[in-house]
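The structure appears below as structure tokens.
One protein chain omitted, others in place.
By written order: A and B. Residues from 1 in each chain.
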Amino acid sequence: MSNLLEINNATLKFGGVVAVNDLTFSVEEGEVYAIVGPNGAGKSTVFNLISRFYNPYAGSITFDGHNLLDCNADSVADLGIARTFQNIELFDHATVLQNLLVGRHRHRKTNLVQEMLFTPKVRREEKRHREAVEEVIDFLDLQPYRDKMIAGLPYGVRKVVELGRALASGPRLLLLDEPASGLSVEETQDMRWWIDDIRKQMGITVLMVEHDMGLVSGVSDRVLALADGAKLAEGTPQQVQSDPAVIETYLGAGAA
Amino acid sequence: MEVVQLLVSGLANGCVYGLIALGFVLIYKATEQVNFAQGDFMMLGAFVCLGLTNAHYMGLPFWFAAPLAIAIMAVLGYLLDFFVLRHLFGQSQTAVVILTIALGFVIRFVAGVIWSHEPQTLESPLAVGDFNIGGVVLGMADIAVIVVTVLLTYFLYQFFQRTKLGLAMQAASQNQMAAYFMGIPVKRVQGMIWGLSGAVAAVAGILFASKGAIDPNAGLLGIKAFAAAVIGGFGSLPGALMGGLIVGVIEPFASRYFPAGYSQIAPYTLLLFVLVFRPHGLFSQVRIKKV
Partner (left out) sequence: MRIHFKTSYEHDIRLFPDWWSFFVYATLIVIAVALPWLMDDFFLGEVTNVLIWAIAGLGLMLLTGQTGQASLGHAAFLALGCYSCIIFMEQGWPFLIAFPAAGILTGVVGTIIAIPAIRLHGIYLAIATIALSILADDIIVLMEPITDGVSGKFAPMINIFGIEIERWTTPDRFYWLVLAVTILCTLAYRNLLRSPLGRAMAAVRDSEVSATAMGVHIARTKAASFGISCAITGLAGALMGFYAGAFNNETFSIVISITLLMMIVIGGLGSIHGAFFGAVVVAFLPQFLSMTKDLIGGSSVAIPGLETGVFGMILILFILFEPMGIYGRWMKIRIWFELFPFARKDMFKRQKSYLKTERLR
């Protein structure tokens, strides 16, 4: 299996604080790769680097052979990378359907003038977008919420909509930032099955940041443990969980 | 010599702008709301004092009327927050902006009804006469403006940095929920800052009205003061003063050296320049933090 995403020697500093310290790892195509670590370890920062919200001080990031550092934040979606956000960043004053349709933005083939006139091409494209989004709605069982405004929805549903929006863009790599945070036990189970299906049925590679070790060990192929922005351990969930350095960071020395 | 004269008279005007800008920044620093009616507050403060001390109205002695006017404006500011702005608690900034603009219209209308639209001068002992210091003419009112402004800025700066209330206000503006958790009575703090801002506006108004005539439309000065606050860096008290001085000084120079008509666009052109190239002003308060 080839490496879909490669991060080599990435370093990022904020003033005097080193957020990401000479980090190297890669994600193979078709796998579910989890990043774990205590708060402040730099996990979300890695995501923000991939999403190109930050520029690394040093190092390289390659996606499917393309140098990601050449891209702007708004071109990342075009390459086939989609993400969710830790603190849900949905469009509050729109319906679920409209949120999901924005996920299709990278597949837009019509221009401003055509849209203002609503030519037949725009109409056809709208149907096409709608069909694609309906598949995501089917997959995530969002039918009852289709026309509801985000502002009135419960937290658990919003997290699913956020996932749906990312899926709607038809990515090859899906970045999930704490997909289970704030979810109940049942909702986390659902999330686990969905992530599994995403990998198996859709063939999408998943890179996720997560704290819920149950979810991580249940669904990931490989795990990366980060602490203070640097790699602490890497391997299968079992290997990482029994790694002495990891145990020391989480539970303190003497617990190994 | 002429340059110094222009500079000095510009400074005096600049201090008025600076005081109004100070009022903006006070509220912004404590609540991140922007009070577009600050200029009209100033006008109202001036008129309240005028209404108390001018022989035409109540004829009270100035040194009694002025503090009374300041107190009235402070109370008005607090009440405004209590009755109107608290309802907007938790809403977006834009709502407050639009509300305060509308408030400005209403205040202007009310002032016109109470005190008429005629330009009137405040009968204040500050308008005694001019001093001639080495060839530069300076009115007593101008000196008063400069002195009071500098003192007020210094005290307010110390207030925010040193006193418990000042720190509480800063906390409330940076993260309301956290401030609540720390036991800070956020809504009451907000009310107090509006009261303080009203008082500062009243001071600005009294000083401004001592220099010349005012009418209810004087509040439109607020827009220039706004430009001053932005140029100095929204959220910085010394910045507000600096911004005010810059705008105040540019005006007479532009008037003197540019053809007529170009001088009045000078402050706004400068504002647009600053917004495009250094949007957070000279004393920028925005810092990047690690996410």
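Criterion: contacts are C-beta pairs under 8 Å (C-beta built on N, C-alpha and C of every residue); 3 or more make two chains touch, one makes a residue touch a chain.
Only a predicted model underlies this, so the values are computations on that prediction, with no experimental measurement involved.
Peer 1: Given that one chain is not shown, which residue among B:Leu88, B:Val148 or B:Leu282 touches it?
Peer 2: B:Leu88
Peer 1: If I consider the whole complex, including the chain that's not displayed, which of B:Ala21, B:Val34 or B:Leu156 touches that chain?
Peer 2: Answer from the full complex: B:Val34 touches the omitted chain.
Peer 1: In the whole complex, not just what's shown, which of A:Asn8, A:Asn21, A:Thr62 or A:Gln98 touches the removed chain?
Peer 2: Among A:Asn8, A:Asn21, A:Thr62 or A:Gln98, only A:Gln98 touches the chain that is not shown.
Peer 1: Can you name the residues of chain B that touch the chain not displayed here?
Peer 2: 31-32, 34, 84, 87-95, 97-99, 101-106, 108-110, 112-113, 117, 172-177, 180, 216, 223, 226-227, 230, 234-235, 261-262, 264-265, 268-269, 271-272, 275-276, 279, 285-289
Peer 1: List the chain A residues touching the unshown chain?
Peer 2: Its contact residues with the unshown chain are 51, 53, 73-78, 82-83, 85, 89-94, 97-98, 101-106, 108, 110, 112, 115-118, 122-123, 125-127, 129-131, 134, 151, 165, 169.
Everything that follows uses one rule, which is that only the chains that are shown with their structure count from here on.
Peer 1: Using CA atom averages as chain centres, what separation in Å is found between chain A and chain B?
Peer 2: Spacing between the chain centres: roughly 48 Å.
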